[in-house]
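Complex shown without one protein chain; remaining protein chains in place.
Note that the chains take the letters A and B in the order they are written out, and that residue 1 is the start of every chain.
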Amino acid sequence: MVTSDASVQVALDIIGVFVFALSGGLVALRARLDLFGVLVLAWVTGLGGGIIRDLLLGATPPVGISDWRLVLSGLLAGLLVFTFHGRLRAVARRRPRRVGLVSRLVKILDAGGLALFAVSGSLKAIQLDSPWLAAVIVGGVTAIGGGMIRDVLARQVPEVLQRELYAVPAFAGAALVVGLDRLGWLNPVTTWLCVALIFMTRMVAVALDLNVPRSRAAEPP
Amino acid sequence: MVTSDASVQVALDIIGVFVFALSGGLVALRARLDLFGVLVLAWVTGLGGGIIRDLLLGATPPVGISDWRLVLSGLLAGLLVFTFHGRLRAVARRRPRRVGLVSRLVKILDAGGLALFAVSGSLKAIQLDSPWLAAVIVGGVTAIGGGMIRDVLARQVPEVLQRELYAVPAFAGAALVVGLDRLGWLNPVTTWLCVALIFMTRMVAVALDLNVPRSRAAEPP
Partner (left out) sequence: MVTSDASVQVALDIIGVFVFALSGGLVALRARLDLFGVLVLAWVTGLGGGIIRDLLLGATPPVGISDWRLVLSGLLAGLLVFTFHGRLRAVARRRPRRVGLVSRLVKILDAGGLALFAVSGSLKAIQLDSPWLAAVIVGGVTAIGGGMIRDVLARQVPEVLQRELYAVPAFAGAALVVGLDRLGWLNPVTTWLCVALIFMTRMVAVALDLNVPRSRAAEPP
């Protein structure tokens, strides 16, 4: 991301990977995968979006396989889920109220990851002189790609295609970044405003339980 | 595609994307996805084959994410399916004969998309100086790739692997294009003959309900 402080950017990327990887590890456990499966699903959920982004932009090898800080962050999240999941569930049974707290925290962190990845994805595309539409799509795909691979590998229809206003803020935010760049208004301040806007839109969607409309014609399976 | 008239080529590409995207939207509705899911599945079905083609050829960013006419065509098809599906089903219940007409029209258009994509995929590979085998495979994959991604995301075993003489005309046609190019016989006329040949082979397969042989050893699931 274009910021005056590159180390802040790296730190945020690492956090984004970590949060997404947590969700990958949890899905892996639910699908009864072994330790290796948990690590792979954590890694692919945290870094898959960025890997697709880099493949689409021809920026090989993708940072998702070459930057050890990002890879380590993803694997660490997987390891934590694998190690402490049993204990968390024991706590959950005794103190159900804490579950709500944790799951709300995860949703907040996840919204943060979504916002960061959508903005950083479209920025990388802009820096590589992609056409504007490619930059928008790459931004959105960076944000939702990891979760989609996670669900396909765990043999689920991707959650993002089914539920909640999740992808829309990501694509809209990426479009906003590209628009600001076209107008020459993209700078660290407006960039962070985009991140904040995506984050808050997503949080509002969570709070109000907003969903993308579903066709009434959709047949029962 | 190499034609004297580039605008005809673009128009045909847009139609191909649109037709494939319709099938993606229908599968998405059947899988009970929301509006966003329908749009994504339409987009990925219409443009996925071309995106895989461009990734395999190193032509990044793929036109499937950068050419707004193609993207718009795919999204529009998804939106139409989402909006009018309910009404179509109501008509279908009252006048069953019309269903046959529509479904036959869809199969014809789909065969057209298959033919166009197989030929344009192998032509793009040839223009980028790919080895002959890569050009054949890229042609076939351009034609069937979008539908395969659609089925994987909707958690189905890809239809093309299971049923009907669908992929064979695509790969055979792509091989024909590459062979003609090797012989120096590739020009707009022979190119369009290849498109016509794939189209008609596929239509014959539909009309006669031809299938690729299945092993008798295949066990019941």
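By our rule, a contact is a pair of C-beta atoms (placed from the backbone, for glycine too) under 8 Å apart; a residue touches a chain by one contact, two chains touch by 3 or more.
All figures in this text were calculated on a predicted structure; none of them were measured in a lab.
Novice: Given the contact definition stated above, which residue among B:A11, B:L105, B:L133 or B:A196 touches the chain not shown here?
Specialist: Answering carefully, the residue with contact to the hidden chain is B:L133.
Novice: In the full complex, which residues of chain A touch the absent chain?
Specialist: So the residues of chain A touching the missing chain come out as 28-38, 40-41, 51, 55, 58, 60-62, 65-68, 71, 82, 85-86, 89, 152-155.
Novice: If you put the missing chain back, which residues of chain B would it touch?
Specialist: 55-58, 125, 130-131, 133-134, 137-138, 148, 152, 155-158, 160-163, 167-168, 211-221
Basically, only the chains that are shown with their structure count from here on.
Novice: Measure off the straight-line distance from the CA centroid of chain A to the CA centroid of chain B, and report it in whole Å.
Specialist: Each chain reduced to its C-alpha mean, chain A and chain B end up 30 Å apart.
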